[in-house]
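After this line comes subunit A, so read on.
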Amino acid sequence: MSLLGDIITIVAVSAGAFFFLAGTVGLLRFPDTLTRLHALTKADNLGLGLVVLGLLPQAASLRDGFKLVSIWLLGLLAGATVSQLIARAARQGESAR
Partner candidate 1 sequence: MSIATIFEIVLAAVVLGLGIWTIVVRETYSATVGFVAYGLLVALIWVRLDAIDVALTEAAIGGGLGGVLLLGAAAQLRDSEPAVTDAAGNAVRVCAAILSALTAATLAGAVLVLPDPAPTLAPAAVSNAWATSLANPVTNVLMAFRAMDTMLEKVVLLLAIIGVWSLAPDSAWGGHPGPRHQADPHGVLVFLARLLPPIGIVVGIYVLWTGANHPGGAFQGGAILAAMWLLAIMAGLADTPPVSSRRLRLILVAGPGLFLVVGIAGLLFGSAFLSYPPAQAKPLILAIEVAMILTIAATLGLLLAGAPERRTGQ
Partner candidate 2 sequence: MSGVTVFGLCAAAAVGLGLYGLITNPQPLRKIIAFNLLGSGVFLLFGVIGRRGAAAGMGNDPVPQALVITGVVVAFSATALAIALVLRLFQTTGSTTLSNAAPSGTGSNPSGD
Partner candidate 3 sequence: MLPPAPAPDAATTTSGFLLVLSIVVPIAGVLLAFVLGGRYVRLVAHTIIPFGVAIAGAILLALPQNEGPLVYLLGGWPPPLGVALRADGPSAVMLATTAIVICAVAIYAAADFSVPAAETRAPFAFWILLLAVWGALNTIFLGGDLFTLYVALELLTFAAVPMVSLDGRAETLRSALRYLLFALLGSVFYLVGTALLYGLHGTLDIVLLSRRVGAEPAALVAAALMTTGLLAKSALFPLHLWLPPAHAGAPAAASAILSGLVVKGSFFIVVRLWFNVLPGLPGFAATQLLGALGAAAIVVGSMVALRQERLKLLIAYSTLAQIGYLFLMFPLAYDASGRLASGDALAGGLLQAVSHATAKAAMFMAVGSIYAMLGHDRITGLGGVARASPLNVLAFALGGIALMGVPLSGAYLAKDLLLRSANENGQWWWEIVLQAGGMFTAAYVVLVLAHALAASDKPIALAGPTSRIRDAAPLVLSLCSLLLGLVPLGLYLPIPSDMTSSLFGPGILSKLLLPVLGGVVIAILLSPWPHPLASSTSGKAIMTGATRVRRGSLALGYLVERTDEALSQWPAASMCLLLLALLLGALMCVAT
């Protein structure tokens, strides 16, 4: 059980870290705000989700697991809203120009 849990953790967290890396590279390399946001949010949400998923088997109690999942959900919510706001600000800035 613990071995299986550890394997899941290693695989999922590594995958999550990969997505974070990809997202960061996209953030740095893409040319404009909207594409950067695209790279960032897609990868961040997925990356965070995978990391949380990977950590779930390590959670000591149900309460800890619940906390982990709510971190992911809150991250999703914040990421989605903020990128919406940034995108809107970026578009307004473009149309004003």
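General remarks:
The rule is simple: contacts are C-beta pairs under 8 Å (C-beta built on N, C-alpha and C of every residue); 3 or more make two chains touch, one makes a residue touch a chain; residues count from 1.
Selection rule, in plain terms: all candidates are chains of the complex that A comes from, given by their letters.
All values derive from a computational prediction rather than experimental measurement.
Candidates 1, 2 or 3 all come from the same complex, and the one touching subunit A there is 1. Taken together, the subunit A residues at the contact with candidate 1 in this complex read 74, 77-78, 80-81, 84-85.
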